[in-house]
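As you look at this complex, bear in mind that one protein chain is not there, while each of the others sits in place.
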Amino acid sequence: MIVEIIILSVLMLAALWTVMTRSILRSAIGLAFVSVMLTYIMFRLSSPIAAVFELSVCTGLISVVFISTITLTFPLSKEEVLQHMKERLSRFWYLPLILILVGLAFSLAQVKLNLTLPPPEVEQDVRNVLWKLRPFDLAGQVIMLLTGVYGVLILFRQVRKK
Amino acid sequence: MTDPLALFWITCVFVIMLMIAGLYCIFVTYNLIRVLIGLELLIKAVTLLLVVAGYANNHLARSQAFVITLIVMEVIFIAVAAGIVIGLYYHNQSLDVRKLRNLKG
Amino acid sequence: MEQHLLLLILLPLAGAVLILSAPQRMRFFKAAPALVITLVNMAIAIIVFKKNIIVNFPWAGFGIDLSFRLDHFSAFIIAAVACFSFLVTLYSSVFMRLKPGLKQFYAYLLINLSFTNGALLADNLIILLFFWEGLLLGLFGMIALGNKNSWQTAIKAFIIVGIADLCMLLGIAITGHLSGTLAISKINLPLASPLAIFAFIMLMIGAISKAGSMPFHTWIPDAAVDAPLPFMAFLPASLEKLLGIYFLGRISLSMFQLKAESGLSIALMVIGVTTIICAVMMALIQKNYKKLLAYHAVSQVGYMILGIGTCLPVGIVGGLFHMLNNAMYKSCLFFTGGAVEKEAGTANLEELGGLSSKMPITFFCFVIAALSISGVPPFNGFFSKELIYDAALERGAIFYFLAVLGSFFTAASFLKLGHAAYLGKLNPVHQRVKEAPLAMLIPMITIALACVLFGLFNSWPLDNLIQPVLGQRLEGISFSGFPANTKLIVITIVVLIFALLNHIFGSKIYGSGLKAADYIHYAPGLVNIYAWAEKGYFDPYRVGMKFIVVVAKVIFLFDRGIDWLSSSLFVNLSYGLTGQIRKVHTGNYAHYLSWSLLGMFLIAMFLLYKH
Partner (left out) sequence: MLSLFIILPLLSLMVINLLPKELMKKIGTLMSLILPLAQMLVVVFIFLGILDIRPGPADHFFKFNLAIDNISLVMLFSIAIVILVTLLVERHLIPDADERFNFLNLVLITFTGMNGIVLVQDLFSLYVFLEITTVATFILISFHKKRDALEGAFKYIILSALATVGILSSIALIFLISGDTSFAVVHQALQNSRHAFLIDFALAIFLGSLFIKGGLVPFHGWLADAYSSAGRAISILLAGIVTKTLGVYTLIRLVSSVFGFDTEVKGVLMFIGALSIIIGAFAALGQHDFKRLLAYSSISQVGYIILSLGCGTPLGIAAAVFHLFNHAIFKSLLFVNSAALELQTGTRHMDKMGGLAQKMPITGVTSLLASLSTAGMPPLSGFWSKLLIVMALWFSGHFAYAIIAVLASVLTLGYMLSLQNRVFFGKLRPELENVKEASFGLLFPMIILAGIIVGVGALFPFILNSLIFPIIIK
């Protein structure tokens, strides 16, 4: 339990850094780090296959998407960044305060969850679950990938035309 | 082995904090890409919630199947959103969200 | 026999479709089919008269059956509607000849006829509502055919009548809920619970707004100016009055057990006398032939509502008889107005005058109808008014007094109208005015003749048409023949003589018939008070008139106030609100996001409140 809390806290700090850092590139890297910590906690919660997916797709692919977007859009110059810095600080520095307050409030609250949990599942193999029990989700994934292909085709080709 | 429900609740607190961070990012920033990063943080929070729910009620296989599907959806979603952000950049020559107020009333 | 009922509804509808689909060039083809169809319709109405027919098709769920019922009440109104629509069509065939939108005019006329028949025959409240709302569409279309302002008037009428119809929808829902059936013939509710009273009020609003009572009347005078004239003679003057009062009679006679001692009866009577007085005061100061008539069309509804509201057999008989009489003389009056407008080219009383020598037959019809509406014996208006007075006196002297006062003003305004339009000096512009063509004269003469006959031989309509409606309630009493209460007759005649004297005084002072009522319109200035004081005997009269000026002004403000309420206040209010709503939509997605979060938060709070 303690280990999980520590990992979650690190994850939280990484998220905080992601939100508050000045450079957008560093922000994207912070997001990747959040992903890594999420992967680790998934391993701890005995979900290895999902963890592998998270590591490969989110940490890898999404970072690539963000970084390529950032390079395609030439963000503000350094001077402008410095100019905005003070303004940014005044807008952003409430966040840690809020987070600490919310975290404390919820941790100290005595919540009775009184939930009746279902009996544990018989099928423990992810592949079987996906293929046999949830084929509709798989079909959905295929359609979503097709959608993504058209999305990239349409949205990014426009940019090329310009 | 600790009580799974206790772990679930503690993770819930972190999920809430993560969501607040993501929403705060969306509300406060003036940069379109940062808005997307905020959205990503929200989705990460949900992923965490799904995993820990599966862990707490011992339906790990199913929750992993959900998470895998969710990740696929998420990638496409972010890719499309990024495409739209790039399109907006080419029109406005900037990533400032304050230029997105053409449609109103 | 069943097919006759369906024919009454379907035949005019088919005719409308036929006319609409006819090619544009065939000008003759528009009036002729309408004439034929209204004639056939009249024939059917006479064939089915005095029969009881029930047609029932199981149609949809919730007790919504396609059921029609012809009983005595609806049969005689259908016959009346059929006669009026034939006469109006005949009149229009000349009046409308060169106007644009001819095709639509006849199509709407037939559609309105069909829907009116449907509403009269319907034995199911939902079916009734269907035809009732359909009439709204016909009304809208017919007004919109007029001059360039008519679109606004049409929208105004549509909104006012539409709101009233929605009230009626609500009333029907409650009635169905309370009685468990939607069949009109099976509903008989006591007015005991507040919900039943509410339902009755809602249905009543629907009925009296269709009849054109205050405060739902403001579109009628506007329509009189903007809409084509036969429309006025057709819908507000006859069809809608018949339909509205028919439904009022239905709800207060059979669907609800309206008792004389109930507050609703008093409310109805108050609406009645308010309508009588307010509308007639407005009529008195009008300077336009058609507008003056339109205000009278509103005023006369008051008598019918008063009569039915008394809940006494004599009053109900009088109200229903007055409905029939009013439809006759009012359409006759509108016809004469149309004839004058068509021949002289204007309906403005200031430009008219001395037309009696040029248009003697029109003048003659006008005189008969005017005498009838003023309640001069032995014309039909006299007899129905006497019955209503009788009932009003029994329920309270104040109602009687106000009703007689209304009669006084009616007589005064018609003296003014007749004097201004037909007597006096002929306007040189109108030197070459001719008598109206025959097709326009026939309806006028027919109705004028009917006015005389219904007056002289009033026992026929009363015994055959009106009194069977009440059936058992009458307990064998008959109201036909000359009224028994001689005191009331004397008072009536005295009042009429006063009206005549008043007119003569007024026109002597101001030098023209048109201005005979001007002292009511223009508030006398302070300077004049000294001048009047010198003529001592004239003073009380003046003071009384001054009081009336104030009343008339207040009523004018009231009338305009309702108009303002319906056409400006609501519009401005909603535009103000709209502006605020538009301002809130800033285009900033952060605002939208925060609304959504706030909404979710509130929903969560609401659902978690009990924890």
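Letters A, B and C mark the chains as written, and numbering starts fresh at 1 in each.
Just so it is clear, contacts are C-beta pairs under 8 Å (C-beta built on N, C-alpha and C of every residue); 3 or more make two chains touch, one makes a residue touch a chain.
Keep in mind that what you see is a predicted model, and the values were worked out from it rather than measured.
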Note: the excluded chain touches shown chains A, B, C
Of the candidates C:I398, C:L569 or C:L598, the residue in contact with the absent chain is C:L598
Subunit B positions in touch with the non-displayed chain are 8, 15, 19, 26, 32, 35, 39, 42-43, 45-46, 49-50, 53-54, 56-57, 59, 62-63, 66, 69-70, 73, 76-77, 80-81, 83-85, 87-88, 91-92, 100, 102-103, 105
Residue list for subunit A contacting the dropped chain reads 111-119, 121, 132, 134-137, 139-144, 146-148, 150-151, 153-155, 158, 161-162
Touch rule applied to subunit C and the missing chain gives residues 59-62, 64, 126, 129-130, 133-134, 137, 151, 155, 158-159, 162-163, 166, 169-170, 173-174, 177, 574-575, 577-579, 581-582, 585, 587, 589, 591-593, 595-600, 603-604, 606-611
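Keep in mind that, in the parts below, only the chains that are shown with their structure count from here on.
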Co-neighbours of subunit B and subunit C resolve to none
Distance between the CA centroids of subunit A and subunit B (whole Å) is 6
Seen from subunit B, its contact residues with subunit A in the complex are 2, 5-14, 16-18, 20-22, 24-25, 28, 30-31, 33-34, 36-38, 40-41, 44, 47-48, 51-52, 54-65, 67-69, 71-76, 78-80, 82-87, 89-90, 95
Within the complex, subunit B is touched by subunit C residues 582-583, 585-590, 593-594, 597
Within their complex, subunit B touches subunit C through residues 23, 26-27, 97, 100-105
